[in-house]
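Here the complex is missing one protein chain, while the rest keep their positions.
Entry: subunit A
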Amino acid sequence: MNIVVCVKQVPDTATERKLRSDDKTLDRDAADGVVNELDEYAVEEALKLKEAHGGEVTVLTMGPGKATETIRKALAMGADKAVHLSDDALHGSDALSTSYAMAQTLKKIGFDLVILGSESTDARTGVLAAMLAERLGAAQLTLANKVDVEGSSISIQRLTDYGYDKVEATLPAVVSVVEKINEPRYPSFKGIMAAKKKPVETLSVGDASIDAAQVGLGAAWSEVVDFAAAPPRAAGTIVKDEGDGGVKAAEFLASKKFI
């Protein structure tokens, strides 16, 4: 099975994240880049499926040059190779252009199964997997906390408000995972060393047959009009429980008319 797992580099949530004042896009230099947490779960699931069914796991990352750090991490976990879609023309792409660029790349490199995280920690749009399924005409199997493959049949448990749905489809498919699905492995020392030698193919927009007029800030289907730092939350009142903590909390709720 040919599995492609989409891994995004995002700013570390532990550092202060900002938008750039010049073009209102994410300030990627202001914070350390890390693997989007959920994408480690996506990689883990890809590796498990490979271990069970054979095949190959390819990492796909769209992002600037420094995203190679992220790619190495995924390779160190055990992925076989990577494709890095990297081109200045892609800077400022919105969800529409990102999904277009990634779909073009996926068509070029081929796949039976594409696995993503269900959401990134920076933009958090949660739309990419659905958009890829739409663009690729592949089955959408998203928000999965369990994936089973048998031959060309695939089924998942899709998390819902009331519990979960059992969903069935035939490959090719686009899966997105939630963090309940597995426990990502840590890269071993051996894995880290091996990752340095694994092939990473860097593709430009042209290499992946992406129409440059459909990507980047200029082509975006949406725009940031303006932005501002949110006013800091006023410091709250913190009391130590002296046996009357519940009563004090009730007084606070009453003062705010909740009771």
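The criterion applied here is as follows: contacts are C-beta pairs under 8 Å (C-beta built on N, C-alpha and C of every residue); 3 or more make two chains touch, one makes a residue touch a chain; residues count from 1.
By our rule, contacts and distances are computed from a predicted model.
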Between "succinate dehydrogenase", "ABC transporter permease", "Electron transfer flavoprotein alpha subunit" or "TMAO/DMSO reductase", which matches the UniProt record of the unshown chain?
-> "Electron transfer flavoprotein alpha subunit"
Missing-chain contact, candidates A:S86, A:S99 or A:N182, resolves to A:S99
So which of A:L85, A:A139 or A:V205 would be touching the chain we can't see?
-> A:A139
Cross-chain touch to the chain not pictured, restricted to A:A52, A:M193 or A:V239, is A:V239
Absent-chain interface as seen on subunit A, which is shown | 13-14, 16-19, 37-38, 94-96, 99, 118-119, 121-131, 133-135, 137-143, 145, 155, 157-170, 173, 178-180, 220-230, 233-234, 236-241, 243-250, 252-254, 256, 258-259
